[in-house]
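Heads up, one of the protein chains got dropped from this complex, but the rest are sitting where they should.
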Amino acid sequence: MTVESTAARKPRRSAGSKTGTTRTTAQSADAPAADAPPTAAKRVTAKRAATKKPAAKPVVKAVAKPAGTGTDPDLVQLLTPEGRRVENAAYDPYVAALTSDDLRGLYRDMVLTRRFDAEATALQRQGELGLWASLLGQEAAQIGSGRATRPDDYVFPTYREHGVAWCRDVDPTNLLGMFRGVNNGGWDPNSNNFHLYTIVIGSQTLHATGYAMGVAKDGADSAVIAYFGDGASSQGDVAESFTFASVYNAPVVFFCQNNQWAISEPTERQTRVPLYQRAQGYGFPGVRVDGNDVLAVLAVTKWALERARRGEGPTLVEAFTYRMGDHTTSDDASRYRHDDERVAWEAKDPIARLRTYLEASNHADEGFFAELEAESESLGRRVREVVRAMPDPDPFAMFEHTYADGHALVDEERAQFAAYQASFTDVEGA
Amino acid sequence: MTVESTAARKPRRSAGSKTGTTRTTAQSADAPAADAPPTAAKRVTAKRAATKKPAAKPVVKAVAKPAGTGTDPDLVQLLTPEGRRVENAAYDPYVAALTSDDLRGLYRDMVLTRRFDAEATALQRQGELGLWASLLGQEAAQIGSGRATRPDDYVFPTYREHGVAWCRDVDPTNLLGMFRGVNNGGWDPNSNNFHLYTIVIGSQTLHATGYAMGVAKDGADSAVIAYFGDGASSQGDVAESFTFASVYNAPVVFFCQNNQWAISEPTERQTRVPLYQRAQGYGFPGVRVDGNDVLAVLAVTKWALERARRGEGPTLVEAFTYRMGDHTTSDDASRYRHDDERVAWEAKDPIARLRTYLEASNHADEGFFAELEAESESLGRRVREVVRAMPDPDPFAMFEHTYADGHALVDEERAQFAAYQASFTDVEGA
Amino acid sequence: MTMAAETVTSRTVTSQSMALAKAINESLRKALESDPKVLIMGEDVGKLGGVFRVTDGLQKDFGEDRVIDTPLAESGIVGTAIGLALRGYRPVVEIQFDGFVFPAYDQIVTQLAKMHARALGKIKLPIVIRIPYGGGIGAVEHHSESPEALFAHVAGLKVVSPANASDAYWMMQQAIQSNDPVIFFEPKRRYWDKAEVDVEAIPGPLHKAKVVREGTDLTLVAYGPMVKLCLEVAGVAAEEGRSLEVLDLRSVSPLDFDTVQASVEKTRHLVVVHEAPVFFGSGAEIAARITERCFYHLEAPVLRVGGYHAPYPPARLEDEYLPSLDRVLDAVDRSLAY
Partner (left out) sequence: MTMAAETVTSRTVTSQSMALAKAINESLRKALESDPKVLIMGEDVGKLGGVFRVTDGLQKDFGEDRVIDTPLAESGIVGTAIGLALRGYRPVVEIQFDGFVFPAYDQIVTQLAKMHARALGKIKLPIVIRIPYGGGIGAVEHHSESPEALFAHVAGLKVVSPANASDAYWMMQQAIQSNDPVIFFEPKRRYWDKAEVDVEAIPGPLHKAKVVREGTDLTLVAYGPMVKLCLEVAGVAAEEGRSLEVLDLRSVSPLDFDTVQASVEKTRHLVVVHEAPVFFGSGAEIAARITERCFYHLEAPVLRVGGYHAPYPPARLEDEYLPSLDRVLDAVDRSLAY
């Protein structure tokens, strides 16, 4: 591990925080207990929001209706696209304790994640990777939610959660193995409580639910978070995971990144109503959050995770965001969507908006940004070097790990393969 | 077909109606256009409800929220368990045109269906059937919804919709083939627009949705109704059918008979909130109706079917009812549920309540009931006779209908089987 | 390479006569007792004790937290079992009938079978999926199928099927202790067949075939419900002066070709019997591999007796569809006539 990775430097700590206080459970005592607070928000000056004084403790009255009921409410948003901090009595407490360091940390996470992602895209173009699924545009959704988790929580990603992996201290170069074609995942899920990437859409939501059922059985207060996309919401497995999570009151947060597209299909091909509303019919709350607002995502995810810890069961969080790039490097989005859509979303860029806010409220100075730029470059370099050095696996690896306890046929085939390989050596040797 | 079957006597007509007017689409003009009317109901005397004068045309204001939103409303009920007619401005129009004949027809359908069901149970005990799945207690849910359909509508049943089959003029003895083990269904689904029984839980909801998509493509104004149970609501297929139906705005009614049990599991093992609420998160209305009240079921189903015809898309109807018997003849419900529950539901019997109402409002006299008793007996007799006479299929039937266009291997195996069979004849002949 | 079948060490004092279903019940009970991580999951496994009563009494004694009635969703059952296994549990999942495993097929094939390899061995999936399978009980559609080939073809799964109560007891113990996913096919029509079960015995390896009757003229290979039939066939054949050796494979993946090979090298004739359709069934793999191993020993091609290429027929036809005494004898005759 080299110095440029947050993950490496401050393992299992809040982004940029030296003390890690924002990650403690104790803090949840401040949080409102209601299922979901009202989402009405009012604008305050960036200046005011930037003061360290925690927002006044809100008196949130328990609402009978979970969030996401009835007519579509506004997004939960704490930071406008223009970088202004807006007040939200319900969710402010979840970010109230963030220090300047924390805020810079979130910014740094997003910048480095984007840099890593760009590097991977470049490596694919250079033929070093077979494929890459870019998270461009979804940095806030991933860093905000990833930073909301505790080390003992467990994360079940799709194939695009590079930012969440970053928050979980997974060495980013580890993520590249499967895209390079040297393994199908390969990291140890238990060393960072970050499960392997799952490609079969939706499957992991059931694993997350089962894992959460196990957490509850153990009497632990950890929580589980399952990532999936807007397209995935149509899969039967996702619906079944909602049912199981609800029936067993499992401590799981369903985190749907609605990036508006499932390859070439817009969200309207999956649903006629906002996705967060899906939850209610399964008996738990759903909330839509501005997925390009890292503070809002952090707050909403913390709220949901803490509900889970308190034994209040599952939550669905819909992070409303946008896939700025192609679906993967194999895709060509120009075939099915207009540039204006992308342009409109560029104005809501998660990194730009936090930068405006940081600058306007003097949370960061030029030095910080310059240093980060350098760090970013060095991350890119490291990723490049590591990937290029990644060796092809030994052919005999094919015969490893199909079974934990062995299998006679595998032994037989391995032996046949060895004999076959040896036949060349013999010839060559002869 | 013998005389005792309504199905046989009045093919494709409304129950007991000589004119069939209650089945015409034209009538839907009377119906309120709102998504779902409020469910508040007030009691009126049985006497008053019994007058032929149609209820005043209600002015139902279009409500933004579909039925089944927010807190659990009362059941839609038009007839109390005690047999009193209650007023319901929203749904009364759908039953306003029912004549005494119609009402007696509904009663007759329920009685004969129950009789048929009892006969089948008896035949199973006598070893004539391998299994029977009784509908005891669910007569109103099935007759009410079945009688709401038009001949050109299409029905996708589970394995328990004997009452719906009755309404679709399917010869009831046809239903017994699969339970006797002489076929796996075997009737022609297209002759009565009544699909084969489906055993793999939930699968048929997708077939219904696809069929409805086809109806819409054809520009027809038919509707489709898919039956499934409370247990089935957990299956991924059912959720996927909700998504497809909503996205394609398919003219399909999802009719869930919540009979409180999925074999030994109470509905709480499938959901924490009332099932009809599931619909909203998929973008269409859900309504809970008293499934033991044939009038309410008829009204709600008609409303839902007419929405579908008008191009307003799918509806979920949850018929709240009770499985009075064992799951099937192989089951022993005493292992997992208390008698008191059954006793409580007996007080809500669908047939008894309609009888009370018919008697109290002079819709039927002793002669009717006596005649029906005789008809019932004769139905039982016919069923018994037909079943006992059902021959075992020819062994060569195994090789038929696996494919429509033939298959070389089937031909080969048929020939081998013939040779094998012949080897005995040869020996016996020798 | 070839080994004779191992005999289970039997101490009569701990042995008792038990129906196959009861033997599995006892085995599950023992597993629940000895390992707090073992869970039972499925539809109706709780109060009802399963539709075949295989889990009878377990929820009462171990509680709803260990013996779990699940929602009616097979993909959900297997998918959450995977999550529970990742958390350190050892779920034993019941699929109510053979024909209802297919909604879970995706989770089994794309997730359960591959996750250990995907993680380069870093995580284990010790999950047993119990499936009552096969015909002969006069059931309706989807309740009589034999889909074992659809699992054996998939690497990452182990597939076993006991033929008698004693094996049912011990193989279930071993399957639960296995760190690999095991698809455990229970021959439902043998649920009520009794046999001596010695709960203190030292069982042989899970994936080893057994010679259940020795013979010299022809080898009959079967597993699960067809072993009993093959023993009957051997009995009848003996009266006709033919000495048939009967092998109980017990495991379909891995498949103990060594034991089959040893037998065929002796008898030079092989007939494979299973309920599943012949086309692409286990018999094909056995025939292909044994022919390769015993090319110069075989005096006749390996013959297969099984279901036809048709959906499982309605109950009144199943006796014609399933391998029967006569059909197997016919194959024996044909083999020996070469």
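A, B and C label the chains in the order they appear, each numbered from 1.
We adopt the following convention: a residue touches a chain if its C-beta (ideal position, glycine included) is under 8 Å from a C-beta of that chain, and two chains touch if they have at least 3 such contacts.
Treat the numbers as computed from the prediction; the structure is a model and nothing was measured.
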item	value
Candidates B:L98, B:L112, B:L196 or B:A364 - the one touching the absent chain	B:L196
Residue touching the undisplayed chain, where the options are B:F116, B:F244, B:W303 or B:Y322	B:F244
Which residue of B:H207, B:K302, B:H327 or B:R355 touches the chain not shown here	B:H207
Contacts of chain B with the absent chain, listed as residue ranges	183-190, 195-196, 198, 200, 203, 205-215, 217-218, 236-237, 240-241, 243-244, 247, 400-405, 407-410
Interface with the undisplayed chain - residues on chain A	130-131, 177-185, 199-201, 231-232, 234-237, 262-265, 269-270, 330-331, 335-336, 392-393, 395, 397-399, 402, 407, 409-410, 413, 417, 420, 423-424
Touch list for chain C against the chain that is not drawn	99, 102-103, 105-106, 109-110, 113-114, 117-118, 141-142, 149-150, 152-156, 253, 276-277, 279-285, 287-289, 291-292, 295, 300-304, 308-311, 338
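The definition used in the following text is that only the chains that are shown with their structure count from here on.
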item	value
Greatest separation from chain C - chain, by CA centre	A
Chain centre separation (chain B, chain C; CA means) in Å	39
Where chain A touches two or more other chains at once, by residue number	236-237, 240, 243, 247
Per-residue overlap in chain C, given as positions that touch at least 2 other chains	70-71, 73, 75-76
